[in-house]
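Left out: one protein chain. Kept in place: all the others.
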Amino acid sequence: MKPVNGVGIYGYGAYVPQYYIENEAIGSIWGRITYPIKNKSFPSFDEDTITIAYEAARIAIESSNAPKDRIHAVFIGTESKPYAVKPSGTVLVDALGLSNKILSADYEFACKAGTEAMETVFGLVASKMIDMGIAIGADTAQGRPGDELEYTAAAGGAAYIISRVEDGVLAVLEASYSYVSDTPDFWRRSGEKYPRHLYRFTGEPAYFNHIINSVNGLFEEYGYKPSDFKYAVFHQPNAKFPQRVASKLGFTKDQIAPGLLSPVIGNTYSGSSLVGFAATLDVAKPGDKILLASFGSGAGSDAFAFEVTELIEERRAKPPIRDIISRMVPRDYATYVVYRGKIWR
Amino acid sequence: MTEISDWRYRIERYRLIGVRCRRCGSVYYPKRSKCIKCGSSDLEEVELPKRGRVVEYTIVRLLPDRYNHFHPYAVALIELDDGTRIYGQLTDVDLDKIHEGMEVEATLRKLYEYGESGQIVYGIKFRPVLSR
Partner (left out) sequence: MEVSLLGIPVIAGYGVIPIREYWDKDVVSLAINAVQNLVKSTGLKDFDAIYVGNMLSKYYEEQASISVHLADELGLEDVYALDVECGDASGAYAVLEAIKDVLSGESKIVLAGGVEKSTDELPHRLYRGTSLSEDIFLVDYIGLTNLVNHAIALKMYIKRYNVDKADITYLSVLDHENASKARHAYFRFPIKLDTALNSPPVADPLTLFDISPNIDGAAFLLITTDDIAKEYNLNYVKVLGYGYSVNRTRFYERFDPTTLTAAKRASQQAFKRAGINTSELDFIEIHDSTTIAGVLALESIGVHGSGTAAKYIRSGVHRLDGELPINTFGGLKARGNPLGATGAYAIAEGVIQILGEAGGNQVKDAKIGLIHSMNGFDLSSIVFILGGD
């Protein structure tokens, strides 16, 4: 997909809560000795997807000095909406002081809800229906106690302010490609507290198949090859999958290194590829091309090609996500379980 | 307070909106209708700075209704960057690591909810500044 009018990223921000729990601490309760990652983040008792989305958006707006009165859309992609009915975005409209003349809705497509939100905002901005919009991917993922995914279900989010190129962007959207099929590898029925999944089925037929198809689709339609890109960021449900898909697609370890955060923060679900993208933008230089490929169970993948501009230096997120990660502190399983509401007073 | 008064005060609560006396410049949070320093009623809304320092603090251990779901929390007398003093609840900090002079910044957090099926009330708490 290529917009008629040039659009890109005006500003960005990412946030993770300050608490993490070591995989070992979870494993010691459930009797497991090998782990998919090292640590995963979890939200404090007073955090949720809305507060995380707020932080990411606040950092994006303040770091880029975005004109709040020209933002006319705020879409949040998440699978842990605090309300089943009441959009998370409305709180951000009033909490961030955005104009009430604004579009807002919550998006759901498992872990690619955030990039779905981005595609919509690109479209609205490119069509000149609105000047600027914010797309956010954020989650406080629910990990079923004792389940495999409890080791990686984490909390975090990233926000992207999108505008037309003539407003000055730090990265231009060159093209995007989305690939979706009915592949239920992981799902959550209405009213259920925790999702369910089909274990190894989430690999080849789901994660790998859809990402490979969206990225190859993007490459074929617009003539890209892996070496065109300085960096690549993939959805990161654990440490292995993004490294394996990168290698399958022909990307090197160096290309994915800055954006690979899952080993230390876990899988932030709708935030996953977007937080990785923010970490990559934190180090990118003008002229760098970046591939962003999300994956959402159900299933689908959105692939984007961006080129970074000279505006990256002045618009970089402050503080950068790795600084935010460096202030994280560990807690034990009991604290984690109480804060996550798995037991209630 | 009910859900509706929570809604009524949401902007002040989300963005630290107080009032400033147009005559003498004194700033107040929460809002008031008359300047207690010079007596003027000419007050305009103003968004307070989001960063400041802890002047004094205490730890509330007898937990009142609405704030009794978790553990003791710290309430601090905070002096914001413009000199305005307010009370704020602290978060993201170990209670034994709080100290006078600590630099803090405002962030949006869940304050309480009206039960599991009721509304969630958000507001500002203060946390140690994220690294810059």
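For reference, chains read A and B in written order, and residue numbers begin at 1 within each chain.
The rule is short, and it goes like this: a contact is a pair of C-beta atoms (placed from the backbone, for glycine too) under 8 Å apart; a residue touches a chain by one contact, two chains touch by 3 or more.
Please read all numbers here as calculations on a predicted model, not as lab measurements.
Asker: Going by the touch rule at the top, give the shown chains the omitted chain contacts.
Answerer: B
Asker: What subunit B residues would touch the chain not displayed?
Answerer: 1, 6, 9, 13, 28, 30, 36, 56-68, 73, 75, 77, 85-89, 111, 123
Here, only the chains that are shown with their structure count from here on.
Asker: Which of the residues in subunit A end up touching subunit B in this complex?
Answerer: 18, 44-48, 50-51, 54-55, 82-83, 91, 94-95, 97, 318-319, 323-324, 326-327, 338, 345
Asker: Any idea which subunit B residues touch subunit A in the complex?
Answerer: Against subunit A, the touching part of subunit B is residues 10-11, 14-15, 47, 68-70, 91-92, 107-111, 120, 122, 125, 130-132.
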